[in-house]
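Shown here: the complex without one of its protein chains, the others still in place.
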Amino acid sequence: MIEQILTASVFASTIRLATPYILAGLGETFSQRSGVLNLGVDGVMLMGAFFAFYTALITGSAVLGVIAALGVGLILGLATAFISVTLKAEQGISGIGIYLFGLGMSELLFQQWIGTPKSVTGFPDIFIPGLSDIEFLGIGEIFFQHNILVYVAFLLIPLSSFVLNHTTLGLMIRAVGQNPQAADAMGVNVTRVRYATVAFCGVMAALAGASLSIALLKVFQQNLTSGLGFIAVALVYFGRWRPYGILAGALLFSFVNAVQLQISAIGLDVPSEFAVMAPYVITIIALVFASKQTEKPTALTRPFERGE
Amino acid sequence: AQDDVFRVAAVAPSATTDLAFSQSMFDALTLIQAEMGEDMFQFDFQDGTFIVDDAAVALREWAASGEYDLVIAHGSQYGTIIQELAPEFPEVSFAWGTDVNTFGLPNVFAYTAAAEQGGFINGAVAASLTESNVIGVVGPIEVGDAKLYVDGFKVGVAFVNADINVLVTYIQSFSDVTLATEAANAHIANGADILTGSAQMVVGPIAVAVEEEALWFGTQSSQADLAATSGVLFQVYRWDVILNDMIASIQGGTLGGESYVLTLENGGLEMQISEAAEMEEEAMEVLQSTIEDYATQIVSGDIVILPEAEATPEPQATEEAGS
Amino acid sequence: MTSQPHRLAWATALLYRAQGILPLAIALLLALIVASALLLALNASPIEAYSSMLRGAFGTENATAETLVKAIPILFVAIGICIAFRGGVTNIGGEGQMIAGAVAGITVTLALAQAPGIVIIPAAIVAAFVVGALYGGIAGFLKAYFNVNEILSTIMLNQVAVQLMNFLLNGPLLDPAEAGANHIPKTARIAEAAELPRLSFVLPEAVAGIFGTADLFGRTRLHYGLVLAVLLAALTYILLWRTIIGYRIRAVGESERAARYAGIHVKRYMVLSMMLAGGFAGLAGIVQVLGLQYRLQTDGSPAGFTGSAGFNGIVAALFGGLNPLGAVPAAIFFGGLLVGAQKMQRDLEVSASLITAINGLIVVFVVSSQIFTRRITRRQQAALRERPPIPEEASA
Partner (left out) sequence: MTQPINQPVTPAIQQLQMQGIVKRFPGVLAVNQVDFEVRAGEIHALLGENGAGKSTLMKMLYGLYQPDAGRILLNGAPVNIRSPHDAIQQGIGMIHQHFMLVPSLTAAENVALGMRSSRGLVLDTDRVGAQLRELAARYNLKVDPDIPVWQLAVGEQQRVEILRALYRGAALLILDEPTAVLTPQEVDDLFRVLRQMTADGHALIFISHKLHEVLAISQRVTVLRDGQKVATIPTAGATRLKLAEMMVGRPVVLEYERQPVQRGAARLSLHEVSARNDRGHEGLRQVSLRLCSGEIVGVAGVSGNGQRELAQVIAGLRPITGGSIQVDGRPVTTADPAAINALGVSHIPEERMVDGVIKEFTVAENLVLQEHGHPRFTRAGLFMNFRRIGEACREAIKAYEIKTPGGDTPIKNLSGGNIQKLVLARELSRRPQVLIAAQPTRGVDIGATEYIHRRLLAERDRGTAILLISEDLDEILALSDRILVMYEGRIVGEIPREQVNIQQLGALMAGSSPARPGD
């Protein structure tokens, strides 16, 4: 029974599903750590997903696809930064605006430039030599038979954690998110730091989109993410603004999802509504038990005014 | 309408390019226009109105404009709107689906598809092609023509080989491609070498089939291009068949009161073999004949797919529509 | 906006609003200019597009009615959001709470099918408010007592609610007439008596001429939900700024520590704000059912039923300055935007996606313009501060 459900492929599926959440979540973490809430993630993901897909489709190169995604992510990220940092727009609303824009544009361009759903070759799964055929506990299948973006996502976690905690940039980001006035008084350019993190957030969101359209799914369709980006934002709160926290959240959420799919696949008689509901419920419950006081960035959503 | 141009307006919940439900209607109207010619037939189409109230606004405006001979609400969620709207505009003809309920209104057509029929054939053929004896199905919500298709498919499989294991996952969404994809992956992981499914999120599972070199059976629209060499057989909704009947009766002065069902018999359900599927000549011919064979048996009633209660209901004809 | 209503505060508040219009107008203009580029790229005429958008929103009696109809659920949600945000809780759960309210409301409505409307409607509305409040209360409770971030919990609970609805509509609440295997997940139609009456205005001949009808909105779907919403907006304004409870909600929202110092039970009021927000979202849900759809129906997604009012309500509330009275025009603005956009889609036969993109642009531009509005406001406050201070003969 249990071994019927907790198969290696379920864990492999968990890893795959977690990837977009990790990528988008890491970007959002940097943005929020510097004090900017970016609710537009899902829209940027969709744009990234589309441009990656379209480029891969016409050039046949997934790599070019990723580059295109990074480009569009950067542009949208800078736009977001301009709106929420320079124009100090209410971040809750502007984020939703950007989401709507991305949702609409990606679909529009899809209809104009592609029309009907097509599939691309995208990134193949890379079997890490030696590791990928470890039979023991299905380690090989679970960890070492994924597409490049999966590996990238998981490598970015320790990297992000290091940048945040052990580099001058990370120090500036944390300071700007906690007490921008103090950071400013110490000669840190608050605006520049926030532009950097928000732009990075856009890039990562776009990459997350690409990880769907040209790696995991290899197709594009209107609203391909169906709200995945919002879950990613939620997982940032789950992870308490720490990269490893994001990892934990993304894995938990994706694991429950993979399990519920497996349960219905092997025909266990669980009403599918409740199966689909499970990841959301369990994520909340987990947080109930995990909750100590959180170290939310003090200046989150607060625009910076010098000398106040 | 005043002039002799036949004007149609339609709303559909998803995009006209969804390779599924909405596209099936859009393709049908486009086809009719090609047949009758631009000067005789024109249509307005509003897609993506998954928000029921948005559809309501469009339908009401079209009805009120008086410019349309037929107003189509392509989505069972629009039934209530039609029920409210039709009595207000008795001179306008409405059609809605998928359902057979005309609410006893003289200016309402209802239409649906006996999806279980194509489902049965897809299932039977799939059963004859599977080597792993495991087949995976990805469905949206366990309702409507999606459920009929899946039920029919299961019966079809069992009809050929009761030992084959059909794995069914309803992901509770018509649009969540990611979930649909992982559901398909789960089926593959559990040994499936053939996949099928219904609704617009099947683009995900199709991509999985292509990737994993599994076979794909489709419904609603042809997904042959996307499924490429994995595609085998598609049940295509030919709404044009019944739309032509409706147009005829409207031009004959009957604005509704009748309901239509796409069946193999009336040609509304068309089984299309994928050209992309790499099959030898004779294999192709064999497949052809088996399909026709099943079709005739279903039409003749020799094969009863689902019990009365679970099958697509018989079309209703109300007395007004009688003569 | 000074938080205590007072003649002067009112005057200035009005002044702010008046001057606030200017940046808003410019922002809209810019948004439309950018959108024009999109339209031209799709070789559609912007002029045509916008005029049809305007016509679709307010051009005809019916268009205006549909705009108002669209605004109703947005307004209900927005009212609740005003309370929640003023109380310091970020409620993103409007969608789920709408669903919770609608499910509860329709259950009661169907149970009381035989009763007269005067009984059913209030009962259904109360049920919807209570259950919406309880559902919102979950997130509030988890925040207050388990420190679970409410943004996370409400986003998650939205999905939970829709799955619960799917389950109920496929089983317990399924329309008996839909017993067939190919059934559609929807409840039975509510009794005629349970329908919210349609709203129309009988005009005297004099005015009738102008509107071209003696019975304004007579043949439209406009219903009494509008009256209820506007009424509640006013009451909520009073609640927030005239009552002890409102004072405490705002105190908790502005400063938890000061509120505790004031002897207010902070956690209790956090939960209360969240519950009120949920309750209003619940009303949005049931009013959609009783006033418009006459049954509850799902396509599996929340938006299919809610029309995303749960999210649009947030935006409307923020546009309205987190003031229930400000939310009224804001909600109507959004209603017009959404309905007009649909019309534009029909007239120009452009795809729905273009509309979504343009709406996004408008939201972004309008919200970005508020920095200029704020600047104007600050200058006005400064002018206010320059008024001579209270003379102090007591000193020296």
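As written, the chain order gives the labels A, B and C, with residue 1 at the start of each chain.
Here is the rule we go by: a contact is a pair of C-beta atoms (placed from the backbone, for glycine too) under 8 Å apart; a residue touches a chain by one contact, two chains touch by 3 or more.
The model shown is predicted, which means the values in this text are computed figures rather than measured ones.
Student: So which shown chains sit in contact with the chain we cannot see?
Tutor: Per the contact definition above, the missing chain touches A, C.
Student: Looking at A:183, A:206, A:228 or A:278, which makes contact with the chain not pictured?
Tutor: Touching the chain that is not displayed is residue A:183.
Student: One chain isn't shown here. Among A:108, A:149, A:193 or A:263, which residue touches it?
Tutor: In the complete complex, the chain left out is touched by residue A:193.
Student: Among A:16, A:146, A:174 or A:218, which residue is in contact with the omitted chain in the full complex?
Tutor: Residue touching the absent chain, from the options given: A:174.
Student: So which bits of chain A touch the chain we can't see?
Tutor: Touch with the absent chain occurs at residues 166-172, 174-175, 178-179, 181-189, 192-193, 295, 306-307.
Student: Residue by residue, what part of chain C touches the chain that was omitted?
Tutor: 2-6, 8-9, 242-245, 247-248, 250-251, 254-255, 257-265, 378-379, 381-387, 389-390, 392, 394-396
In this section, only the chains that are shown with their structure count from here on.
Student: So with touch defined the way it is at the top, what topology do the chains form here? Options are line, ring, star, complete, other.
Tutor: Drawn as a graph, the chains make a fully connected set, so complete.
Student: Distance between chain B and chain C based on Cα centroids, please, to the nearest Å.
Tutor: Result: the chain centres lie 37 Å from each other.
Student: When the C-alpha atoms of chain A and chain C are each averaged to a single point, how far apart are the two points in Å?
Tutor: Inter-chain centre distance comes to 30 Å.
Student: Enumerate the residues of chain B that touch no fewer than two other chains.
Tutor: Touching at least two other chains: 15, 48, 142, 172-173, 175.
Student: Show the residues in chain C shared as contacts by 2 or more other chains, in ascending order.
Tutor: Within chain C, residues 163, 166, 170, 351, 353 contact more than one other chain.
Student: Within their complex, state which residues of chain C touch chain B.
Tutor: Of all residues in chain C, those touching chain B are 62, 66, 69-70, 163, 166, 170, 179-186, 189, 219, 221, 288, 292-295, 297-301, 303-305, 307-308, 338-339, 342-343, 345-346, 349, 351-353.
Student: Enumerate the contact residues on chain A facing chain B in the complex.
Tutor: Residues 7, 9-10, 12-13, 16-17, 20, 107, 111, 115-119, 212, 216-219, 221-226, 228, 257-258, 261-262, 264-267, 272-273, 276 of chain A touch chain B in their complex.
Student: Name, in rising order, each residue of chain B that touches chain A in their complex.
Tutor: Touch list, chain B to chain A: 14-15, 17-19, 48, 136, 142, 167-173, 175-179, 181-183, 185-187, 189-190, 200-201, 203-204, 206-207, 210-211, 225-226, 228.
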